[in-house]
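A short write-up of the structure that comes next.
Removed: one protein chain of the complex. Kept in place: all other protein chains.
Right after this comes chain A.
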């Protein structure tokens, strides 16, 4: 019986692996076919030399960095304060941070377009800079569930109360406590959240496209409609970026403390 179940396990695993590996191999093979009759990296060269690739990719990286900064500024003090002072508010905050998983991104951005138009009280969409800011905000909302979970898990592993009291006895103010005591202690968790946010934001299509921003996602879609081999190269580049972010998270998690010295 044991032998039989192992056979089934291998079979399931083999079929699954084929399904997951085949598209990657096929995409790679396809991306090498740009030069007629032989394999070459021409598609990759043409992607990297495309000024639009460089411009949109740079734009998305900058947006991602601002998204991460906004996310950290928003989530770290909140999660810290909830743990320290307002634990009864935790369910409310957790519920809010899970809302972006319930409300589809397309609905959120639709709400923005309706609410922040040129004639509104907060006319984000009136200027290009304002729209950039709104895109960063939208991405911070999309990344909120992941960022909050990461930071909250990180805070669980340190003794927030003792650290805070020790810092206060030494005369530290709140900014100092958060920036120089709490943040370094949950840095690994924050970085995990940051890399996950980066992976989500870098190729995001819906929000960037509907807000008409020159981001990497809409560029990808446009290339897909207009060229043959470059999309495959771009798909693999995107996969590599996602893979890179996830690997960094895994590596970081090895350095994270396992459990709290004193649960709070």
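Keep in mind that, in the parts below, a residue touches a chain if its C-beta (ideal position, glycine included) is under 8 Å from a C-beta of that chain, and two chains touch if they have at least 3 such contacts; residues count from 1.
The rule is short, and it goes like this: contacts and distances are computed from a predicted model.
A chain of this complex does not appear here, and its UniProt-recorded name among "2Fe-2S iron-sulfur cluster-binding protein", "Phosphate transport system permease protein PstA", "Acriflavin resistance protein" or "Hydrolase TatD" is "Acriflavin resistance protein". Touching the chain that is not shown, out of A:5, A:119 or A:226: A:5 (per the contact rule at the top). Among A:55, A:69 or A:89, only A:89 touches the chain left out of the display.
The chain not shown here touches chain A at positions 1-2, 5-6, 8-10, 12-13, 16, 19-20, 22-27, 29-31, 74-75, 77-78, 81-82, 84-86, 89, 93, 96, 98-115, 122, 137-138, 141, 161, 164-165, 168-169, 171, 173-174, 196, 199-200, 203-206, 210, 217, 220-221, 224-225, 231-232, 234-235, 238-239, 242-243, 246-247, 249-250.
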